[in-house]
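Heads up, one of the protein chains got dropped from this complex, but the rest are sitting where they should.
So, subunit A:
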């Protein structure tokens, strides 16, 4: 034990140092705007603190909206359960999810307090149908899932249930538990991710993907799959945690763009520098998708991380013009 815990600290320190290297060290090759592409520099990176997401107007990304997943037997036995969770979906937006994540991840507030304050402000407890009995809400071990599980539990408590939160591990383990319903009965899921997980479970690992960027179409595909395994999904909220492409506000203002299509129109000269995870140049959701769906052209691809500190720092310091982030990241500007 002692050796393990000792080795953790140096590891963590190394992590910090590596992060620091990524932030400052990559400036060695930052002459990106002036590099080989002689076609122009209209869309060269612009440094700035605030990051904004460009709207995915052609729906390149799967819709990963937050949606309540409930054990079917529990939902049927407690008719007040789904309406209470749908009340959360009705009030939750991506902007608010960003704010909640930021309160915990950046301002270091307690997730339970943040969730309680949001419910207090956004859900009319008096209007909820009343139920009763114990309900366990599962939450995965990351900030957003913890907050959403706390929000669900608070709303269910307001609706008369005896709700508690249980921390769980990987989806491969908690989804079977949700289906069996003995240990957890409710989970804040993500629409497309859950759909594809159940699609592979029901139709085999080589099943044709059925999730898409269209929320309603994905929900229509999800419902029969869920019914087959014994789950019920509530109403998807507007809030989504999915792949998104961010630029600095300074960059967006300078070009006057707010969607990826507008970016493609403004950046015909191929001077964009893209930052993302290692697999980005090969994955349809990343560079190939941007090129084929939007007709964007890139001067360069910079290998960073999947929406982590490296990508955000590279954007803010003007190393890349556009980078892959997650749409509900607490660091995104409102």
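The rule we apply is simple: a residue touches a chain if its C-beta (ideal position, glycine included) is under 8 Å from a C-beta of that chain, and two chains touch if they have at least 3 such contacts; residues count from 1.
Rule of thumb we're sticking to: contacts and distances are computed from a predicted model.
Selecting from "Acyl-CoA dehydrogenase", "DNA polymerase Y family protein", "Osmoprotectant transport system permease protein" or "FAD-dependent oxidoreductase", the unshown chain of this assembly corresponds to "Osmoprotectant transport system permease protein" (UniProt protein name). In the complete complex, the residue from A:73, A:106 or A:202 that touches the missing chain is A:106.
Considering the whole complex, the residue from A:167, A:227 or A:265 that touches the absent chain is A:167. Interface with the hidden chain, as seen from subunit A, comprises residues 1-6, 8-9, 12, 15-16, 23, 49, 102, 104-108, 110, 138, 141-143, 146, 166-170, 172-174, 176-177, 180, 183-184, 309, 313, 316-317, 330-331.
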